[in-house]
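Step one of this worksheet: look at the structure below.
A single protein chain has been omitted; all remaining protein chains appear in their positions.
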Amino acid sequence: METIITVLVGVLVMVAVYLLLSRNFLRIILGSAILSHAIHLLLLAMGGLKEGNAPLISEEGSVYSDALPQALILTAIVISFAVTAFLLVLAYRIYRDTGADNLDSMRRDFDD
Amino acid sequence: MISAMLTVSVVLFAITIAIALVRMIIGPSMPDRVIAMDVIGVNLLATIGVVSVLYGTKAYLEVILILGILSFISTIAFSKYIERGVIVERKRDR
Amino acid sequence: MIIPLLILLPFAASLFVPSLYTYVHSKKIGWVVMPIPLILFTVLCLHIPKLAAGGTEAFTIRWLNDAGIHFTTHLDGLSMILGLLITGVGTLVVIYSTYYLSEREALGRFYMYLLLFMGSMLGVVFSDNVLVLYVFWELTSVSSFLLIAFWHQRKRSRDGAKKAMLITVTGGIGMLIGFLMLHAMTGTFSIQAMIGMAGTLPSHELFVPAMLLILLGAFTKSAQFPFHIWLPDAMEAPTPVSAYLHSATMVKAGIYLVARFIPLFGGSELWFYLVTFTGLLTLLWGSFNAVRQNDLKALLAYSTVSQLGLIMSLLGMGSAAMLDIPGLDTAVFTAAAFAGLFHLVNHSTFKGALFMIIGIVDHELGTRDIRRLGGLAVFMPITFSIALAGSFSMAGLPPFNGFLSKEMFLEASVAVRELSLPGIGVWIPAAAWIASVLTFVYCMIIVFQTFFGRQQQTPAWVDRGAHDPQFGMLAAPSILGLFIVGLFFFPNVLGRWVLQPAMAAIYPAYGDASQLVPHIRAWHGFSPALWMTLGIIAVGAVLYIFLRQWRVIYTIPPFSWRIDTLYNLWIVQLEGNSRHLTKRYMTGHLHRYFVYILLFFIAVMTAGVSFIWKRAFNFSGDAPITVNEYVLIAVMMTAAIAVLFAKSRLIAILLNGVLGFTVAFLFVVLRAPDLALTQIVVETVTTVLFLLTFRFLPDWKKERTAKRTKVINASIAAATGMLVIVMALIVQGNQLFDPISSYFTDVMEQSGGNIVNAILGDFRAFDTMLEIVVLLIGGLGVYALIKLKSRKGGGNYED
Amino acid sequence: MKINDVILQTVTKIVVFIILTFGVELFISGHHDPGGGFSGGLVLASALLLLYMTYDIETVHKGIPFDFKKIAGLGVFLAIAGSMVPMLFNEMFLTQKKGEFQLPIFGATELSMELLFEAGVALTVVGVVVTILLTISEDVN
Amino acid sequence: MNGNETGEFIGALLILCGSIFSVISVFGLIRLPDVYTRSHAATKSSTLSVLLTLTGVFLYFLFRDHFVSVRVLLGIVFVFLTAPVAGHLIIRAAYRSNVKLADISVEDELHDVLHGNVEDGGTEEH
Partner (left out) sequence: MTNVLVLPLLVPLLTAVVLIFFRESLVIQRLLSVLAAAGSAAAGIYLLLRVQSEGIVRLDFGGWEPPYGILFVGDSFALLLVSAASVVTALILIFAFSTIGERFEKMYVYPLMLFLLAGVNGSFLTGDIFNLFVCFEVMLLASYALLVLGGRKVQLQEAFTYVTINVLASWFFLLGIAYLYGAAGTLNMAHLAVRVADSGHDPILTVISLIFLIVFSLKAGLLLYFWLPGSYSAPPAAVAALFGALLTKVGIYAMIRLFTLVFTGAPGLTGSIIAVMAGLTLIGGSIGALSSRDIRQIISYNVVIAVGFILVGLAAGNEAALSGSIYYVLHDMVVKAMLFLAGGLMITLTGKTKIGEMSGLLRNYPALGWLFFAAMLSLTGIPPFSGFIGKVLLGEGLIGAEMYVLLTLAFASSLFVLYSLLRIFLNCFMGESIIGPEEQTPLRKRTLLPVAILGVLTLAIGIGADWLAPFVNDAAAGLADPNVYIEAVLGSGGTADR
């Protein structure tokens, strides 16, 4: 399981990095969103995917999956949400102001 | 027996989702994709139900409801987007 | 105790000078300032007897106990010479500038800088701690910068100031490294303590670098070849400044430093060669270039360069006394050092006087161009006589003090052949002689072309009735003129009372300093030096007469070269190239920056992973996996890859949404209900946000990306992904420690509940607290981003 | 063009109520079950989002006249101030005080500083998400 | 105990039925000719499948753990309420954004009612 998740993470990273390397704002933002999915899964996989129960003590059984990475991921999700929202609005604002949907064309306008 | 049935149904749901994903990718129109997304959301919700039965845990029952809620909300959002381009209006009189 | 106060006084005074405007008529500020150097001078004079008796005076004010940096002052013969010059010439310069500068100038600022300089300079010569010395050293650079740029409305002033600052600070920084190296060798910052350890140092590997770096500092400050180029440009400063800083005192700081460190480095042949030959080269180059100048002040600048070279080379020869060569007659070399010190004093007197005279000429006639001057002796007799004394002294003619030291220099240059070292032979005397001839020539230019001859046409100043200036302006040069003559007749007074203690400081190993001090005589028989002098006069006279004929050689390449060109080229090239280079990689394109960062990541991680590659992957710890999970993961990969090929942005957003939901589902599979919950909600809200914001975007056009770029992007992406996978597998295969999370389970076993939420709300509640702060800031940021519209649109500056 | 949204509006009235209840439940039950302040808050926010989508900003604003930026600020303030309370008792910052309380409706409920903390989180989330959505929507229109 | 097992079995059976329905409905989604018919398949039968499944889940937990899951019940109600509305809204959006009917369609009754004043509705994407 860990291995396949890791491979999945790798694929997500590849896609995300490729998106990041394009010029269009939206593609870049999507890239960063996918990047954050990837890292969340990786964090989870790094805690070891034990066949334990969900980390709720009321559940039967005494083996639980590692709760700490889950807590970290939750924090990370929130943060990446805030950042993504900001980035999106930033791109939106740029588009509203300049009509550019990528930095290069924006810069061209700007240099004139 | 029961677990076999459940497994089969999970696989079936997975197939459903996969097919819906195909529809979503090929389109052709936007509403098609949104419908596909809706289907995926709803089936995902069902799948989670099955999975929680399979795992014998009640931990995911919240997820079911939330998925239902959000799938509804996003569908509405998409449809408003398609229809009007504006999701939230300032004043509805136009 | 008195010495730190001496240093402090000018600094303190400089603070008050600018406010004097309120109380004192601006013209009279000079008179308020003048007593300060005078007091200092007097106090120093009072110390002369003590020093002459062989005593020194040290005093420490503790500063940085921890770093071992203290204001330790050390008054000995060497610092006394410089101290006397600084305060003595300083007094005269203040008197002179009172008359020289118009009251329309910012006199308060001028005297402030001047006092600042004076204090710094005193600090340089009296500091025993090398770092404190460095402090003052840089302060002299700064105050010199300010003084050169005093008329900062002129571009030439600014350029000159910049040049001087850059070069001297370069040297200063080198010197600082040298000092630090010395500290590393000796463990002390005190010069005297270092000198105490001099014997052990030469074997140290840092010895040579430290020496070179300290010499760099000294050479730049003393305008030695090839760093001399700043000095002529520094002449853009008001003339009193030139007289003070750029001939009498600041440029002597480098010489002082070399003299100061002779006890430490003198035993090294390299030191001897470097100091002597740099000095000779400077001497030659300076005198050679002086002859070609038409501006009197530039001529004096080059002559200063050349004279500094002369002193430097004398000190170099002097250091040879410490070379470990058996059977060497050290007296010859100590005499050279003595001559160096003597000339140091002499040069200050005659060069100071000459500068002031040129200033007077400039002041009275409005020009310094020798082509437009001539016949002034008639109009300005007193000025003329002082100029005559100064020039002849510089040329090495009796009965002026320059004759004595020049003679000693020639003597030393001949005597130095005694050293059985390679490369000395005939070069030193030859260079000395040629340079002296050239010196003679330019001295004659000063005297004859300015004060004799006739004017080509009658200039305006003749009609205005040019005449000797008022007495006050002549006072300072006259006093210097008295010294020029006085020292010729009574050189040994100086030798006994001032120079002897200095010699003791340079050669601490000789117990009795009096044996180091030769008796100076004007007439010392038909020595080689005398013949050389006669030759100089003869050849020099001939050369002067045929000046116009042979000056053409200055247009022929090897002679027409100027080091300045190199500097200008270097500065221009530096700016141009750096602009070019920076534009090349700082393109402003985000894509570029990502590529840099990712490539760096790939490079570093590839290198790192290649080290641990051998650590086997270990899949045995893997949890089992079922078919549906494969399907799920396949769906996720498909969705992710499909984003790449999405034709419209809405599809891309949808696919991203699907990816998010499947990630949530994966969280379910991986037993993380809280994550699943949150992920779903966040994903929805994000999707809605995407929809909200991107209504106005045009449908995304197919990016016209070059195939090459695509391939590069793809390979970077692939490499990054692969590295992440490989590294993750290695880490998973080699888990070194158990995670700490079992603790949370143990604690929670008692109370029961959701461990993840307990971590978020209790164990690591702080993270959560900051996390909502992040969220809040994000919200505020979005609000401000949307609401605060630019008023001017694309204005290039702040509104 | 006036678009008739009666169906949606009717359903929304019911659904929003379900969602709101669920959201509150989610953040209260976070101690034992999945949920907690963050997801609870987001669910509440999505209920509001639904309202905004179904009606319009001004209509909703008449019913819920809050400045959501201030709600977000209040949330953070509650979370921080609540965590500072232990400092008054000379205990370490963020120490959670717990105690059982008998409440009329909920029965024996464990009320703790944690709940205050979670409420702060939820409020922040609601405030921020709605702020963002409204800010953009107002700008778009 | 026996009753429990039967109950669990019924739950599982419902789930299985639900999943079969879902596959069938999704075939409709992929096979049907235009968005309107597809939505039919998606919203009607898909909703049924989900309801079946969730009921199964509810029963399963009811009989196994004697646990009345309010959330699942709520979920059922919720899906029941919202799925048709969602379908309705999408289709209306589709229609107003001029997505074409399938070629085999016989009639378009709304055409006359709406057309002529849809000019600001179209943000069609292809």
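A few notes on this one:
Each chain gets a letter, A, B, C, D and E, in the order it is written, and its residues are counted from 1.
Throughout what follows, a residue touches a chain if its C-beta (ideal position, glycine included) is under 8 Å from a C-beta of that chain, and two chains touch if they have at least 3 such contacts.
As the structure is a computational prediction, the values presented were derived from the model and not from experiment.
Within the full complex, the chain left out of the display contacts the shown chains A, C, D.
Within the full complex, the residue among C:2, C:24, C:58 or C:173 touching the omitted chain is C:173. Residue C:131 is the one among C:131, C:487 or C:717 that touches the chain not shown.
Taking the complete complex into account, residues 69-70, 72-73, 76-77, 80-81, 84, 87, 90-96 of subunit D touch the chain not shown.
Remark: the residues of subunit C touching the chain excluded from display are 63-67, 69, 131, 134-135, 138-139, 141-142, 149, 152-153, 155, 158, 161-162, 165-166, 169-170, 173-174, 176-177, 180-181, 183-184, 206, 209, 574-575, 577-583, 585-586, 588, 590, 592-594, 596-597, 600-601, 604-605, 608-609, 611-612, 615, 724, 727-728, 730-732, 734-740, 743-744, 762-767, 770-771, 773-774, 776-778, 780-781, 783-785, 787-799. Take subunit A: the residues that touch the chain left off the picture are 20, 25, 28, 32, 35-36, 39, 42-43, 46-48, 68-69, 72, 75-76, 79, 82-83, 86-87, 90-91, 93-94, 97-98, 103, 106-107, 110.
FYI, only the chains that are shown with their structure count from here on.
Each chain gets a centre from the mean of its Cα atoms; the one farthest from the centre of subunit C is E. Taking each chain's centre as the mean of its C-alpha atoms, subunit A lies 30 Å from subunit E. Subunit C and subunit D have Cα centroids lying 63 Å from one another. Each chain gets one centre point, the mean of its Cα atoms, and the points for subunit B and subunit C are 70 Å apart.
Multi-chain contact residues of subunit B, defined as those touching 2 or more other chains: 10, 15, 30, 34, 52, 56, 58-60, 62-63, 65-66, 69-70, 72-73, 76-78, 80-81, 83-88. In subunit D, 1, 8, 15, 18, 22, 26, 32-35, 38-39, 43, 46, 49, 128, 132-133, 135-140 are the positions where the chain touches two or more neighbouring chains simultaneously. Across the interface of their complex, subunit A is touched by residues 56-57, 59-60 of subunit B.
Residues 7, 10-11, 14-15, 17-18, 21, 24-25, 27, 30, 33-34, 37, 40-41, 44, 47-48, 51-52, 55, 59-60, 62-63, 66-67, 70, 73-74, 77-78, 81, 85-88 of subunit B are the ones that touch subunit C when the two sit in their complex.
For subunit D in complex with subunit A, the residues that touch the partner chain are 32-34, 38, 128, 132, 135-136, 139.
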